[in-house]
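Incomplete set of chains, arranged as in the complex.
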């Protein structure tokens, strides 16, 4: 895969992490497919659609090289969405996946990762492949079918790029429950 | 891809087709990814979950080498689900994709394709890859995320197996709406 095909995803600029003892970074996560849900804890569309999807994706891909990250990119009402409030939200909604707090900018408005990725708002979905290339940067909610299709597609391409093909495919088999792919 | 890895999907045994002027067959569709929704028009789980998903999958993959087929596999209450009734159901629910009527067996109970695929009931989901190999044979409803992941994965593997890799990947680009994969 040529690094010319997609632009490299810029590093996240993070002031703090929740749900992880280590500070994460795209650099550290290279080799995994990174799925980033940018949200605000008081954004209704995020709470009703994106957070539930993020939790489902996190659970479904638990044994895959897929890393789900929440990115709390507060661009309004900053006082109401500080770290302590986010921790309560995280506790009550049982997020389960690591959440990065997007670093405030100097003017206190659009946080730094949000600026760098030119996010248009929340919710936004960012997907970064195993080579660190930006594959999706989407504003708004996407249907589960669409997200599943994208992740499945990228995982398959990566699998084939880095493994002996026959070996990968022969790992899948049918059993009484059905045939897994 | 080795033909030894998965069993070849047996041909459909069909008495009639709806929503297509041509009789279809796995043989004729080789080279496409075939997604078969086995259902009964009076099966509540099919009507509330599988049929809506089949319609969504049909619409989402309209421009892809993915072929959605309904398979009306009646194994109970045959009198109430004859071809005329199915045509009404198809009209009212605006199915849109071709529907095969599974050929009745001589004893009039389990129809022939259902027997051949050892379907455990309806709804069932069958996925057959471009080489005609059986990749999924699942009884019950699957979440949109799971189905999207499977189709995306199989499409990507096929794409890479049959195309020049760089060419395929470079076809995807970002625009103002986001980056498509």
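Brief remarks on what is shown
Going in written order, the chains are labelled A and B, and every chain counts its residues from 1.
Simple rule for what comes next: contacts are C-beta pairs under 8 Å (C-beta built on N, C-alpha and C of every residue); 3 or more make two chains touch, one makes a residue touch a chain.
In this text, all values refer to a predicted model and were calculated from it rather than measured experimentally.
The complex is a homo-oligomer: every protein chain shares one sequence, and counting across the whole structure file gives 4 copies, of which 2 are shown.
Methods note: only the chains that are shown with their structure count from here on.
Look at where the CA atoms of subunit A average out and do the same for subunit B: the two points lie 30 Å apart.
Subunit A meets subunit B in the complex at residues 1-2, 5-7, 53, 56-57, 60, 127, 134-139, 143-157, 160, 165-166, 169-170, 172, 174, 177-181.
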